[in-house]
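Every protein chain but one is kept in place in this view of the complex.
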Amino acid sequence: MIETTLPRGNVLPRIRPWLGIAAAASFVVASVMALFWAPTDAVQGDVYRILYVHVPLAWLAYLAFVIVFLASVGWLWTKRPFFDAVAVASAEIGVLFTGLFLVAGSIWAKPTWGVWWIMFVMYVGYLLLRGLSTDFSRRATRAAVFGIIAVIDVPIVHLSVLWANSLHQLPTVLRAAGSPALDSSMLLTLMISLFAYTLIYAYFMSARVSLELARQGRLWTQT
Amino acid sequence: MDRIVLVAARELRAERRQPDGVVAAVTFIAVLVLLESLVVGPQIARDADVASALFWLALAFATILATMRSFDRELEDDALEGLVALPGGRDALFGGKVLSLAIVLVLVATIGGVLSLVLLDLPVGLPAHLLIVVLLGVLALPPIVVVDVVLALRLRARAALVPILALPVLVPQLVAATRGTSAALTGDAVGALSWAGLLFAFAVVYTVIGLTIVPAAIE
Partner (left out) sequence: MRTMQSSASLHDATVVMDDRVILRAVNVVVGPGLTLVRGPNGSGKTTLLRALAGLVPLARGDRRLSGDVLYIGHRPMLLRGLTARENLEFFARFRGGDTHAIDGALRAWGVGEEMDRPVERLSAGERRRAALARVETERVPVLLLDEPFADLDDAGVTRLRQTIARAREDGRAVVVATHAHRELDELAGSQIAIDDGAATAA
């Protein structure tokens, strides 16, 4: 049975302005730190600074993916439309950030983008699947099943690409983030950037989920 | 589960009388192999990595073709509904389709594989290992493709949608199968067996996941 009432006590509209302000503020702080405050790298010069965009984008791409997975499980388990709203919101934001990641990456690092392109295509496939469905409940279930399978696949893809290739993208990014050679001020800048981008994600999510719940509300008031 | 076997047997019997799925798949592989050796030249085509990659890509598409044909047949006259309306129908459908497709694909892979070996004049380092890798690789493909065909079942443009959904998810299987096949061809026993082990793990994981969540998605 599908729960047709909207979640009561929807706090999202009230939090959102504050979330937006916090996200904007921390983004400004993070950008200033990334561009000016963090020291110039001894080896790579100033070009390395794109790392402060690149790594957070990677983090968001993963985060959004995981949220799609959790929301998909939530829908299949409880059939509450709220979970479907969260899933589609996270997928749309995720495809955006994964796309930006690919663009940023092509500016900065050497390619073997296999893994990330795959994630991008999976996001797109997810949204295509939703786009072609007409019926609300079937669309949610179809999307949820695909979401679960796609996300479970991602770590497997990483591992198999890793084993198969000598060039691998992921460790390069992680190494840059976690290497002991990273100056402490660089690390701090990175942490702040991660925090800022996460807030941006949260802000976009709250807006998109509210929009989706409103659309669902218009649908269910018929019944 | 003998109901799964019943569904698989039903599928195989229908396929035997209307073998257009198998024929299309084998023809597809043959055409691709021929095309490849013409386009890149016999020297490159004979390279173990290249030949393996092409074989498995062709087999992935062949799986998609065969699965879509199988479900198209189900949609004629609403035969699928007859099955789903039975108690336990939804649960047996996934397992039955995967099992029957695996059997069909073993046949397709054997014919296509022998064809490739002959046409490209490929030396085979470890025949037994090659058989194991191909067998396990073939088992690892249907679970994902069946899920995707079920998800796309009554949608427009599903012929385009299914490859988009299936191929990214199949990348690990295809990587493992290609590496394993290449290893078996060049005589790397350890490599072949480790990739084969990975393929077995894929087959198990995706079959289990499919058996659990696909029944909910069938309508």
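Going by the order they are written in, the chains are A and B; count residues from 1 in each one.
Definition applied: a residue touches a chain if its C-beta (ideal position, glycine included) is under 8 Å from a C-beta of that chain, and two chains touch if they have at least 3 such contacts.
Predicted model only: the values in this text are computed from it and were never measured.
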| query | Hey, which of B:Ala30, B:Val50 or B:Val84 is the one touching the hidden chain? | reply | B:Val84
| said: Residue by residue, what part of chain B touches the chain that was omitted? | reply: 3, 6-7, 10, 13-18, 73-74, 76-79, 81-89, 92, 219
| message | If the hidden chain were put back, which residues of chain A would touch it? | response | 1-2, 4, 134-137, 219, 222-223
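Here is the rule we go by: only the chains that are shown with their structure count from here on.
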| Residues of chain A that touch chain B when the two form their complex | 76, 114, 118-119, 121-122, 124-125, 128-129, 132-133, 138, 141-142, 145-146, 148-150, 152-153, 156-157, 159-161, 164
| field | Residue ranges of chain B in contact with chain A within the complex | value | 144, 147-148, 151-152, 155-157, 161, 164-165, 167-169, 171-172, 175-176, 179, 198, 202, 205-206, 209, 213-214, 216-217, 219
